[in-house]
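Of the protein chains in this complex, all but one are displayed in their positions.
For chain A:
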Amino acid sequence: MLVKLLSGSMKKMWKDYLVLLFGLTISIAIFYMFETLAQNQAFLEANALIASIVFVFHVGTFILALVTIFYIFYATSFILSLRQKELGMYMTLGAKKGKVTQMMFLETLVIGIVSLIIGLVFGVGLSEGIGRLLMARLDFSGEGFHSLYPSSLVTTVLFYFVLFLLTAIVNAIRVSRKSVLELLHADQKTDTKTIKGWKTFLGTLFAIVLITVGYVAMINMGNLAQLGVIIAAATVTPGTYFFFMAMLPFLIKRIKAIRSINEKGLNSFTYAQLDFRVSQLTKVLGTVAMLIALGLGAMTAGLSFYHNTEIQSSMMHGYDIKVHQPTEDELAEMENWKFEERNLYSYRVTEDSVYFSKHDLQANPPVIKELGGNLEELSKEVRLTDDLTAPVYTDEETDNAESIPEQWQTALRTELMANFYLFGDRTLYILDQEKFEEINASTQTVLIGKVDNFADYTDTLAKIDERHHQLAIDYTGEDPTTIGSKYENYTTIKSLANGTIFMGLFLGVAFLMMMASVLMFKLLSSATADIERYQMLRKIGVRQAKLKKSIYKELFLVFLFPGLIGLVHVLIGMEMFSFILIEPYTKIWIPISLFLVIYGLYYWLTVKMYQRIVLPKD
């Protein structure tokens, strides 16, 4: 009988259950998505630039599990809030407490299992879809990546099953502890706690200490290595939750206490909306802040690897563009490029030697990159001086001529690409004008230059390198495996970084999706109660525009706090990568502003949707 009653009213509240199912399903799908990468060791090790990537993913699993636990406990408490009034009613009609408790337990568990099944199917589909999409965008083969990964499935099922079992027990205990009256009136009860000053102070202090320790660990990641990752994860995550638990109720109470603010227009209502279920709200906001930190962090890291490929490829190369014997077409094309520096050098090639004109080299001395000790000063740019006084220099050991100074050797070999791949084992010479003219060969030129944005010209550079290979065949009789251009260096590094970029973007999308679903769940789950409140306000004569403004304001605060905290986490967290990337903050404005735009749009969209749901129709 009770079962029949329950399933009957479940039909009545199908919208609320749909919301719940949606919230749980997304969480499960995302957790599974993360695990498809985390447990696929072979794929991780083959595709990441970070040596201890598997370990990093273990820590990631830990953080995600923590965040998920908070979220699932919050989400399943929604079942209780949907049901308790009804359960109370049954009890007034004579249902036994044990029976009602049992119902709550079963219902939570059943909903959990149903969403587990849907979530897994959804998760596999999502991994497949997003995986394929990113691979196509990144030109990344992604070998070894499996969207259906058995051990990840098992982990996800076990994790969530245990979690749902726990939440079912908690829900059952909560029902059993409450009296009939408490159940009947549960939906009206505020959980606005009276806040003691010293508790807030201690809580905030604790949160700040935890987060600071985490930040220090992240900044010193290079020294602390794996320990640093563990420390950061174990401090920043609880620190964030503590921060919201201590600060948020305090802040809202503070604002509400200022009468001139609280009693202005609808403000008392707007802040009460936040205050009313503040301990639930802190869980949501903590979770959202962490998901933003993880999602935006993963994305920013991925993009940072992407943007660092250019920097890394410049480590050895002072010049972006190096063209031997440019053709008419190439020269014409390059007319449109924005050169910051452009030099032409003459040389002549014979059977066993390559001769450079000292005159040209002295007229425009090139720069070279000198390797320093550590990562920061790796690529120091040095402009050569025209200290070539002798008439003849060579790189061969001989008594007849001076040997080419080491810096000039680097300049010729690397910057002017007079290297082994192109010219074989020909001897290099630098000759003064008189001697240069005596060489019996036609004059060739090599053009080198720096451009504003290297990545813009990669298409043409690829073609030029093809011609370089042809040139090498002409000079040496065989096609070299490498040619030594910056472009070549760039593509090599890029293909190495692609795996890491893939992981970053894959996880970034996943976490941000979960963030969006958590926020959505928060709103939709409170919609039913809010509809009544807004209707009441409308009855006592509040203009529609004021109600709309109140929603804008309420949601703005809900979006603002976790957004800020998440952003700060990311900004500091990127410092972690400074031991592996030259400039982890390169072009960080791209992912950040991208995030801000999407987050802002999402805010706007949520407000609009929420207004449609809860505001009385005209």
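We take it that a contact is a pair of C-beta atoms (placed from the backbone, for glycine too) under 8 Å apart; a residue touches a chain by one contact, two chains touch by 3 or more; residues count from 1.
We adopt the following convention: contacts and distances are computed from a predicted model.
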Q. Which of the following names does UniProt give to the chain that is not shown: "Sarcosine oxidase subunit gamma", "Putative ABC transport system ATP-binding protein", "Pyruvate dehydrogenase E1 component subunit alpha" or "Phenylalanine--tRNA ligase beta subunit"?
A. "Putative ABC transport system ATP-binding protein"
Q) Which listed residue, A:58, A:185 or A:587, touches the chain dropped from view? A) A:185
Q. Looking at A:177, A:383 or A:539, which residue reaches the missing chain?
A. A:539
Q.
So one chain is hidden, and I want to know which residue out of A:266, A:368, A:451 or A:574 touches that hidden chain in the complete assembly.
A. A:266
Q) For the chain left off this view, which of A:90, A:276, A:305 or A:561 is in contact with it? A) A:276
Q | Hidden partner chain, residues of chain A it touches | A | 185, 188-190, 192, 259-260, 262-269, 272-273, 275-276, 533, 536-546, 618
